[in-house]
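Missing here is one protein chain; the remaining ones are kept as they sit in the complex.
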Amino acid sequence: MSRSRAIVKVDTVPESSVFPYNHLAFLSQNEISLLIDRTDRMLYPLIRSCSLAVLSSGMATDHDTCLSAEYPNFDMDFERHPRGLKVVLKNAPAQAFVDGVLIETIHDHLFSVLRDLLHSRDLGRHLDQLTGPDSADLVFQILRNAKVLQSDRELSRIVCWGGHSVSKPEYDYAQAVGQELGLRRFDICTGCGSGAMKGSMRGAFYAHKRQKYSAGHFIGLSEPGIIAAEAPNDMVSDLVIMPNIEKRLEAFIRIAHGIVIFPGGPGTVEEILYLLAIFATPDNKEDPLPVVLTGPESSRSIVDAYVTFLETALGQGITSRIDVIIGDASYVAETMQAGRDEVKKYRLETNDAYCFNWCLVIPDLLSTSFAPTHESMSELNLSLSQSSQKLASELRRLFSGIVAGNVKPETRQLVNESGPFKVHATPEIGGAIESLLKRLISENRMKIDGVYTPCYRIIPNC
Amino acid sequence: MSRSRAIVKVDTVPESSVFPYNHLAFLSQNEISLLIDRTDRMLYPLIRSCSLAVLSSGMATDHDTCLSAEYPNFDMDFERHPRGLKVVLKNAPAQAFVDGVLIETIHDHLFSVLRDLLHSRDLGRHLDQLTGPDSADLVFQILRNAKVLQSDRELSRIVCWGGHSVSKPEYDYAQAVGQELGLRRFDICTGCGSGAMKGSMRGAFYAHKRQKYSAGHFIGLSEPGIIAAEAPNDMVSDLVIMPNIEKRLEAFIRIAHGIVIFPGGPGTVEEILYLLAIFATPDNKEDPLPVVLTGPESSRSIVDAYVTFLETALGQGITSRIDVIIGDASYVAETMQAGRDEVKKYRLETNDAYCFNWCLVIPDLLSTSFAPTHESMSELNLSLSQSSQKLASELRRLFSGIVAGNVKPETRQLVNESGPFKVHATPEIGGAIESLLKRLISENRMKIDGVYTPCYRIIPNC
Amino acid sequence: MSRSRAIVKVDTVPESSVFPYNHLAFLSQNEISLLIDRTDRMLYPLIRSCSLAVLSSGMATDHDTCLSAEYPNFDMDFERHPRGLKVVLKNAPAQAFVDGVLIETIHDHLFSVLRDLLHSRDLGRHLDQLTGPDSADLVFQILRNAKVLQSDRELSRIVCWGGHSVSKPEYDYAQAVGQELGLRRFDICTGCGSGAMKGSMRGAFYAHKRQKYSAGHFIGLSEPGIIAAEAPNDMVSDLVIMPNIEKRLEAFIRIAHGIVIFPGGPGTVEEILYLLAIFATPDNKEDPLPVVLTGPESSRSIVDAYVTFLETALGQGITSRIDVIIGDASYVAETMQAGRDEVKKYRLETNDAYCFNWCLVIPDLLSTSFAPTHESMSELNLSLSQSSQKLASELRRLFSGIVAGNVKPETRQLVNESGPFKVHATPEIGGAIESLLKRLISENRMKIDGVYTPCYRIIPNC
Partner (left out) sequence: MSRSRAIVKVDTVPESSVFPYNHLAFLSQNEISLLIDRTDRMLYPLIRSCSLAVLSSGMATDHDTCLSAEYPNFDMDFERHPRGLKVVLKNAPAQAFVDGVLIETIHDHLFSVLRDLLHSRDLGRHLDQLTGPDSADLVFQILRNAKVLQSDRELSRIVCWGGHSVSKPEYDYAQAVGQELGLRRFDICTGCGSGAMKGSMRGAFYAHKRQKYSAGHFIGLSEPGIIAAEAPNDMVSDLVIMPNIEKRLEAFIRIAHGIVIFPGGPGTVEEILYLLAIFATPDNKEDPLPVVLTGPESSRSIVDAYVTFLETALGQGITSRIDVIIGDASYVAETMQAGRDEVKKYRLETNDAYCFNWCLVIPDLLSTSFAPTHESMSELNLSLSQSSQKLASELRRLFSGIVAGNVKPETRQLVNESGPFKVHATPEIGGAIESLLKRLISENRMKIDGVYTPCYRIIPNC
């Protein structure tokens, strides 16, 4: 629930000082100097834009690109202080404050941004090219540092994927599923945003209250390029900024004890493809991670459309690891419960950690960064002359590029300047893609409002 | 959010044993015998019907009268056990359970019912006629025993009144007000039910989460006759069953540090009249309790209708102690905040307890029980030939009778058998009453669904 | 460790205000009036003397009678206050304060005194003559009200009895036993005082710290006549003032999950006799309460002396329920652990409460109050012409009278005025008594310092 403009009356708070409570209260002199001096030219702009997104958390808008435009005078200063660091916010959105004091969760998220951006920086500059165990190690270190891993907890983390632009029945259904998960004391991890992500978190949160369970985790995994478009919803208790989209996807997969997929747009399709590429990797055959694709009765046709697209492009058996459940929230929760028990058994057998799936093998093509440009998009290999694992990876990159072209400011600018990405595909695959994308457009799943102009053009290669 | 029938699949759970955690884990042999032997013939039926209401908590129904009919085989047994008492539930509503275990808050409420009904019984049989300090003492003892009074807390208890049958904008507005109160860490106390009561609690609850404030109280005050019609909503953390409607009203007033009134039906009018009778008592002139009557823009006219009715019947100045605020949730919260500070100052000056307003004088006509019958309703003195305090008290009884005629099974039966109550009033007052009641009927504020047949007839006396 | 006079510098604090945190923060107007008006003439002097004892808690003195003499100007006032009650202490011992603020546990104990004395008063005036289930019910109500019963706890309460005037090896041994109990997370309950009671508590407390166990209970059971002589030692976390010595003994027995007896003086002998009278009651034959009589190697002879006395007076088999263990602290703890498991099993079989032994039958002669006077002491029936249960009960009264004659001011005055009590006994029993008492005198177990003048004379009846 956002606080209306009428409610907050003024737009911005001229100046406000905040102090970290935790870990960041203990920066060494060197670390503080890094912030104060703004010596790292790449770092400050990232901090600023992520902080602004966090300060807009709970606002009823996804006019992503406008955020910077709307608060042009927003600025941050850093100072030494006996209680650690002092952060001065200038011209921050007024809705983040109550009686001049920052709302507590926003306060936390603000320091999560600092924590993760500083830490990623410490971990080195070549993380875009990390693969295999090194990539897993990096993801692990960021999550450990963010304290979202807990050893003394039951396996309880359900990752929920789904659109941020969804219909009322889909939102209500996500909330109902969240409720049934929450009544069973599951934690929810999402991509942070609104729609299905918020619905599932809110349902679980309210169910935790009914169970008098206050130790629940509501983890939001974001990344610097996406956070402006998907500011943390008001249920997120633990915000983690992963360094890029591929590490964010890896984080989802490695910490999940179960995955629930609700209908969504190209971002959701990207996530499904990422998952299928992993399932198609022979080393992962035994891993028992439970996955459910679900929606209310009214969404049956879009769920069918996903399955049709996937089976057309990647082969009949490709969705065999995914349970499709329509309109039965408690059955989704029960499926997760049963699957979680399998996961626990498997981890025990393999001596793998409960809190982090080290065993899963992630193909290099999924781990390395994909930067969508006209060149890289045109070079995608969308043909059947490769394993389904490789094709799924290439398709993942395609949809990742489409998401970026829809919402990431710098990618949108590329498209504005040089026209839509040209994507080459064999006719069968191209046809399946086109058909799915049209459906997403017609159901308004590409963006929340306004007329959608595609950022891509599918060109059949002969 | 109720759990749909589809979700819970079966209707009832044949048998389930539950154990108290707290206080009731320590019943003496005498106290346990009282429960086991069912020696008190009045007690067991009360326990059964209140327990059934609690087990229906969170269900999307107010078909009050049907609850017993819907679960005719519901039954309870009590046994001794090393961990204290053991309660066996038979054929209880399935929606109260998850994987065979009672939802925690429902578990708590179940033992709150036992606690309060046993305690009220201990406190004596003549409580219907208690007035003045003795009545205050009784109310205090029940609330203290229920542990809803806390000495080390800021003054933070806002009582929210309003209908359980409200429009979507009214529900959303109650939630927005709850949010602004919750962001300021206020506790919410309501009459337990749905509609405005649930909206304000839910808004505050989410806001507490945003403030990482987990110590909030969500107090529901009910009474045996009303609880079946207004089962505790799913936000109530502390349920208290007061012995009758008058003690419940007194409890609201004595623990409030501020009162917010949303639009509602005859029950809400009863509450306003109770409050005005107290404000019209000269001894209470100095007491600074803040009261706001509020609603969204779309409810402006019903708010006006209340004011018109009150000023017509009771005189121009009668609403001077009530602030009317339309469509400004944060201003409501700020008004409560400012008013609360006045309350604190006043309690300090008068050495009155922060947690309980001992000083307030409640007229005997408000304290003593009013049992609506054809006789008692026809004997109400609805004329201007008395002080506004007395007239407000008589009008309070009228609306109390109408509520009972609408929802309480035994009163409805009276009306079914002998026709509507005949109520005599002078023409001005009768006209004002008729006019307000018509409006409540036309706005569906008398009951949640179905056609409303009035349980009263206003007869002008010449 | 007491704080030396040098440390606290001044003797008394002229005036200091304290406020209750808990339950007593919520007195009704009636209850507060009772305190303010001092209407109950018996109540205030009791409150005053018990409070003074509590304020002396931790002081290195057992010059009991001097306490009132030492602080002749100590006084208390009660006032209404928004945070509940306000208690004004006048000329209280300075050692109870740090920088003008009462030490927290002393603060708590002060309000425990008020709580228990007010509550005992509420429970009625004839409690001296209560027996059987009524007596159990009273004891239960006082302990429940003091919140020392907890349903969600393992059976973990070990009652430790033993002298407050003990040798260094005995103190160290009590501490070693306490340590082994504490390492196993047992709670300790004692009669509050110094010596073996303090040693066992302190050992357990340090051991809890080593186990990072902070939920341990250190219960001290006292009564108004004894508290001045045995001010709560500095380890007591929960102080309960039982109304008289017999209810205190009953409380020990009913809440114990095991009993450890260290060497002591006539008070310890009284406790053993009380226990043996209960074990000699046929109804209690099955009850598995574990009891260990233990001391360091250097105390072997006094332990033998107890056993000799008991078997001479009450018959060979009388001590069969008591395990004697010399110089093996961990074996004592292991014995308690094994015995506790038996207790749990038995309670489960009999559906008796874990936290309170309702089943135990206590003979009337133990339950009713014994007031030692020259007359009552001379009328004790100390002959073999009765059951061992009755004889043990009579002997319990004898030693109770000797304790009173040693330490209770009013009984000492009787003896000062009219000479030692004359006690009639058959030669065998009289001889056994004399022999034991001489040993207690020679080992300085009658009082902490100074020459001991017996308050009794044993006269053989022919």
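Lettered A, B and C in written order, each chain numbered from 1.
Everything that follows uses one rule, which is that contacts are C-beta pairs under 8 Å (C-beta built on N, C-alpha and C of every residue); 3 or more make two chains touch, one makes a residue touch a chain.
Here the structure is a predicted model, which means the values were calculated and not measured.
All shown chains touched by the missing chain in the whole complex, by label: A, C. Looking at C:Ser51, C:Thr105 or C:Ser400, the residue that reaches the missing chain in the full complex is C:Thr105. Screening C:Ser17, C:Gln129, C:Gln211 or C:Thr453 against the full complex identifies C:Gln211 as the residue touching the chain left out.
Touching the chain that is not shown, out of C:Arg80, C:Arg184 or C:Arg340: C:Arg184 (per the contact rule at the top). The missing chain, though absent from the display, is touched by one residue of A:Asp11, A:Asp37, A:Asp122 or A:Asp137; that residue is A:Asp137. Chain A residues in contact with the hidden partner, per the touch definition given at the top, are 20-22, 25-26, 28-30, 79-84, 133, 136-137, 140-141, 144, 149, 151-152, 347-348, 351-355, 358.
Touch with the hidden chain on the side of chain C covers residues 1, 3-4, 6-9, 58, 98-99, 103-106, 108, 175-176, 179-180, 183-184, 202-203, 205-206, 209-214, 234-235, 237, 327-330.
Here is the rule we go by: only the chains that are shown with their structure count from here on.
For chain C, the chain whose average C-alpha position is most distant is A.
Separating the centre of chain B from that of chain C, both taken as means of CA atoms, is a distance of 48 Å. With centres set at the average Cα position, the gap from chain A to chain C is 64 Å. Under the contact definition stated at the top, not a single residue of chain B touches 2 or more other chains.
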